[in-house]
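A single protein chain has been removed from this complex, and every other one stays in its place.
In this document, chain identifiers A and B correspond to the written order of the chains, with residue numbering beginning at 1 in each.
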Amino acid sequence: MQQLLTTALGGLTLGAVYAAFALALCLIWRSTRIVNFAQAPMAMITTYIALVIIDAGHSYWTGFAAALVSGLLLGAVVERVVVRPVEGKAEINAVILTLGLFILIHAVAGIVFGSRYRSFPAPFGVRGLTVGDTPVALTGFGVFTVLAVMVVMGLLVLLFRYTEVGLMMRAAAFNQEVARVLGVKVGRMLTLGWALAALVGSLSGLLIAGGSLVHPAYMDSVVVYGFVAAVLGGLDSPVGSVIGGMLLGLSLSAVSGYLGSELVPLAALVILMAVLLLRPGGLFSHHAERRV
Amino acid sequence: MPTTTEAGEKDPAAAADGRGGPRRRWRSSVLPRHLSLAVLGLLAVTVVMETTGSFANSQLASMAYLGIAAGGLTVLTGLNGQLSLGHGAFMAVGAYTTALFLDGEPPALPLPVVLAAATLVTLLVGAVVGVAAARLHGPYIAGATLALAVAVPGVVLHFERLGGEQGLGVRMPETPVWVLDAAYFVTGSELDPTKYVAYIGWAALVVTYVLLANLMRGRVGRTWRAVRDDEVAAEIAGIHLGRARVLAFVVSTACAGLAGAVMAMAVRITAPSGFSLTLSLTLLSAVVLGGLGSLTGALIGSALLTFLPHLVTGLGTDAGLTDVRAAELAPAVYGLTMILVILVAPAGITGTLRNLWRRRRGVA
Partner (left out) sequence: MQRTRRFRRTTRLAGLLTAAALLAACGAGGRPDDGEGKAAPDAGITEDTIKIGGHFPLTGVAAPGYSEIPSGHKAYYDYVNANGGVNGRKIEYVVKDDAYNPTNTSTVTNELVLKEEIFGMVAGLGTPTHTAVVDFLNAEKVPDLMVSSGSLMWGDDPAKRPWTFGWQPDYMIEGKIIGQWVKENMPDAKVGLFLQDDDFGRDGEAGARKYIDDQIVETVRYTPGNTDVAPQLAKLQAADVDLVLGFNVPSYTALSQLTAMKINFRPKWFHSNVGSDPALVGALLARFSEGKVKGSAGLLDGVLTTEYIPGTDATDSEWLKLWQKVWDAHGAEGELTNYRIYGMSQAYTFVQALQAAGDDPTREGVVKALEKVGSTLEGPGLAPFRYSEDSHLGISGMEVVRLEDGRGEPLTPVLVTDIGDAPIEEDDSAAKDAPPANGIPDVEPAS
């Protein structure tokens, strides 16, 4: 019973991180129809930026904010400089490009920050909470993780549904030509989409690092799980991404706890293939067919 | 035709895709050409192998297995437009098959049979994955094969027989006496085990490349290109899209399996950490660097993967970087050139050179 609870709570916090990452992938997919495989190292490097700032004696929250801001900037720069030329070209070029970025950012992090394990702090304590007299396997930081992801998802939904910028971003993603005719500055909207995505990605990097150890490869598996989560949710919908992330976190935690942690990546692969082959539009799609 | 990633090769015969006469004549002239190139290649390899030291031989062995895998990948990605981030996983299948078959004193099967078996087993696994992958597209197939690359080492850990994290030692069978005699007769020097493996690797590479070159120049290759360039048109022309994709995937994974087999023998161990995501990604960077869809490009790419790290790391330490940091320079160069190639020269090294050459001849 206790193990079940521990596994479930662990899965929930892990799921929140995958959800944030899936959200980031989803944002970029919506605006440019590209899966950004470099999202993981981008988030890793902003986490390191936070670590440097915290190590210099500033508070956790200064580092936290700096990581989010640098994520925003990094996303915008990457879109403007690297991705813009291949937008609308063959899909494969964009994929190769983001993989090149993946390798490059990794190596740069290794050169600048070294490749040893470093500990990353977490606010709200890293000791499990107690409810009444029973200890539960949930830390204050874990609660913060889940809440932060929910809030971000809510804000994104609000942005897309109820603001003018959000409307313009949707228009730019839906049909660039029409959007241009309507006076939307499409290029700017795409840059904004990437910037927001990188910000959310940075958040997932900070959340998974908190209270644990980081090294330049610590986000690598998250790119796989985040992708699976995004596909579960249909790759198109922020709410779908978050639900997909949570479901994936819970299932992978169960696999890890009861079957063996070495089978987790295999389980992710099986889930991914099952979704792609049986419900290509994601778990919540209403359309029967979609090209994957 | 959006040939953005093609190496810019044009077959004079590709246009004449008629039946009967012209095609047969063309086919019959291309095979001897490839074979004579193969003989030349083997001779060149022999000369290089005999004039360099043992360490260079071992490097050549790694270049051979990287080259075989890159050759397979370039066919899949360059000709058929499917991206695989999971070729490291397929190499693992080939390598583990080899390790298991070579276990035992003496090994149950002769070496060529072991190589064939490793290729075949990987081919079967590739067929299963290929059937699933054929239904996917661009980023989805990339994501799925990425998941595969991460999953396979975990599966290896799950089965005790496969040696866990430590992997399996690969016992190289004794070099047969007739091989030793033949090698001495031809080269006049003793054949040590390192060189033996390097020769096996290059022989495998040459055979693979001849087969791949013929496939690429033939009807199958044209089908693949047609599917890559325009699915609708290809389908109208009577091409079965799924079948063409699965075939490309199977051929490509068979190469990866053979590469894994050579790798197991060259490295003398096969362990999960040898088949990391990095391996799959660097393979991809090799074919992108060399020029997608070109076997020469794949070979150049694998040469870069083999020799560049040494060079760059040396430069880094000379420039005052610590060993630890200098070791990261090589991947930094791969990543950066991958980005630049896609942005500036989508045809890769071979394609760019060929285009330059054409342009100069056009001017003159």
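Throughout what follows, contacts are C-beta pairs under 8 Å (C-beta built on N, C-alpha and C of every residue); 3 or more make two chains touch, one makes a residue touch a chain.
As the structure is a prediction and not an experimental result, all values here were calculated from the model.
**Q** Could you tell me which of A:211, A:226, A:240 or A:281 touches the chain that is not displayed?
**A** A:211
**Q** Which one, B:180, B:239 or B:353, makes contact with the chain that was left out?
**A** The one listed residue touching the chain not shown is B:180.
**Q** Of B:267, B:312, B:332 or B:347, which one is in contact with the hidden chain?
**A** Missing-chain contact among the listed residues: B:267.
**Q** One chain isn't shown here. Among A:85, A:121, A:166 or A:187, which residue touches it?
**A** Considering the complete complex, A:121 is the one touching the chain left out.
**Q** Consider the whole complex, including the chain that is not shown, and state which of B:67, B:86, B:143 or B:167 touches that chain.
**A** Counting the whole complex, the residue in contact with the absent chain is B:167.
**Q** May I ask you to list the residues on chain B that touch the chain which is not drawn?
**A** Residues 12, 29, 32-33, 36-37, 39-40, 43, 46, 53-55, 57-59, 62, 157, 164-167, 169, 171, 180-181, 184-188, 190, 193-194, 263, 266-269, 271, 273-274, 276, 323-324, 327-328 of chain B touch the chain that is not shown.
**Q** Going by the touch rule given at the top, which residues of chain A touch the chain that is not shown?
**A** 2-3, 6-7, 10, 14, 110, 115-121, 125-128, 130, 135-137, 139, 142, 211-213, 215, 217-218, 221, 253, 256-257, 261-262
Heads up, the rule we're going with is that only the chains that are shown with their structure count from here on.
**Q** Any idea how many Å lie between the Cα centroids of chain A and chain B?
**A** 33
**Q** Using the touch rule from the top, collect the residues of chain A that touch chain B in their complex.
**A** That would be residues 34-35, 37, 82, 85-86, 89-97, 99-108, 110-111, 114-115, 220-221, 223-224, 227-228, 231, 260, 262-266, 268-269, 272-273, 276-277, 291-292 of chain A.
**Q** With touch defined as at the start, can you tell me which chain B residues reach chain A in the complex?
**A** 2, 4-5, 77, 81, 83, 85, 132, 135-140, 142-144, 146-148, 150-151, 153-155, 157-158, 277, 281-282, 284-285, 288, 321, 324-325, 327-332, 334-339, 342-343, 346
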